[in-house]
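Heads up, the thing below is written out as structure tokens.
All protein chains but one are shown in place.
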Amino acid sequence: MKAIGKIDWAFSAGRIPFKNNGEEPEFISHDKIAVLNTSEENAIVELLLFYEDQKPVGTYEIIVEAKRLRKIRFNDIIDPEAMQLERNYSCFIKTSTPVVIQFSRMNTGAKANAEMSTIAFPVEPEK
Amino acid sequence: MKAIGKIDWAFSAGRIPFKNNGEEPEFISHDKIAVLNTSEENAIVELLLFYEDQKPVGTYEIIVEAKRLRKIRFNDIIDPEAMQLERNYSCFIKTSTPVVIQFSRMNTGAKANAEMSTIAFPVEPEK
Amino acid sequence: MKAIGKIDWAFSAGRIPFKNNGEEPEFISHDKIAVLNTSEENAIVELLLFYEDQKPVGTYEIIVEAKRLRKIRFNDIIDPEAMQLERNYSCFIKTSTPVVIQFSRMNTGAKANAEMSTIAFPVEPEK
Partner (left out) sequence: MKAIGKIDWAFSAGRIPFKNNGEEPEFISHDKIAVLNTSEENAIVELLLFYEDQKPVGTYEIIVEAKRLRKIRFNDIIDPEAMQLERNYSCFIKTSTPVVIQFSRMNTGAKANAEMSTIAFPVEPEK
């Protein structure tokens, strides 16, 4: 099957919550992206993180296999450095082959378990 | 009326929840898509499912009648095979005529009934 | 100021909830669209409703004044006919001048007050 989607994605409203009352690991508060790679080749996904008060960090490199889905939790990425909780961040994502990316958050520290989901914003590279 | 929308759609962050505390059938935890076919002809909707750890499954074929809405629950599709609960999946959707698709999830197993809704991502076929 | 946005919009996953436990009128369960008209002229907004089991109903015609926002509750539209509660519907929206439309739902009948919000899907008229 062909590759579908885009190679450049971004979201701006990231924040990994600190408190949580859920059971491990499904209900731990987290931010995550779900990456769908429909193509016949592995996708190299590069994440670059932006912050309010320091220069960008990255890139983080993750492989999503051909014809597979992969969920990436921002709680889990550690190279070049682990992310701080309770800190606002944005993310720019570049891939080697077109993919479809959805961004979602679960906050189990508030009074209700709230999960949100957004299609990340597919960005066009500037000419 | 003319067909409106797109013929290729996808979402990546699917997962049918297992637990639920709702009444049947409205508050059973589920993932679903709402497909709007404004055109004068029936739309043949083909679903192809992607997983984290096995090859894609499908296609599932569903008809949406001309000038009608149809909601499709992923809990209910069984041919070629029923879907497992509590398992991450992505979905690529191809239709015979342009449609508008919205993806939503209800999880009644958490402490609060949470329903989320996202416009699925309209993908352009590659040239 | 110029008109911004699109003239054709649609969403597919509409449903006005029946039960509610909120106070009038803010917390009555409802579906609504928020229409932003930045232009110098009034926008004529036409709604056409689609259902699962009958032909489309409409059009409903509503004016959004120049340089104003207007919220339209689907509970309130009555001409050509009032909408039934607890019934799935989709909506196609055509305007006389470009506008920006956001679709949101509040369901106060569930255990938690849940409000969802989605940008409706801007559709391109077919050539």
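Note that the chains take the letters A, B and C in the order they are written out, and that residue 1 is the start of every chain.
To be clear about the criterion, a contact is a pair of C-beta atoms (placed from the backbone, for glycine too) under 8 Å apart; a residue touches a chain by one contact, two chains touch by 3 or more.
Keep in mind it's a predicted model, so treat the numbers as computed, not measured.
S.K.: Which shown chains does the hidden chain touch?
M.R.: Every shown chain touched by the left-out chain: A, C.
S.K.: Can you tell me which of A:Asn42, A:Asn75 or A:Ser90 touches the chain that was removed from the display?
M.R.: Per the contact definition at the top, the residue touching the missing chain is A:Ser90.
S.K.: Considering the entire assembly, which residues of subunit C contact the chain that has been omitted?
M.R.: Interface with the chain not displayed, on the subunit C side: 1-5, 27, 34-36, 38, 67-71, 98, 100-102, 104, 112-119, 122.
S.K.: Hey, which subunit A residues sit against the chain that's not shown?
M.R.: 8, 10-13, 48, 50-53, 55-56, 88-90, 92, 105, 107, 110-112, 114, 116, 118-121, 123, 125-126
Note that only the chains that are shown with their structure count from here on.
S.K.: Between the chains shown, work out who touches whom and classify the graph as line, ring, star, complete or other.
M.R.: Per interface graph, the chains form a line.
S.K.: Fit subunit A onto subunit C over the CA trace and report the rotation angle, somewhere between 0 and 180 degrees, nearest 5.
M.R.: Superposing the C-alpha atoms of subunit A on subunit C needs a rotation of 180 degrees.
S.K.: With over half of the numbers shared counting as same, classify the subunit B/subunit C interface as same or different.
M.R.: different
S.K.: Rounded to a whole Å, what is the gap between the Cα centroids of subunit B and subunit C?
M.R.: That pair's centroid distance is 22 Å.
S.K.: Could you pull out the residues of subunit A that touch at least 2 other chains?
M.R.: In subunit A, the residues touching two or more other chains are 112.
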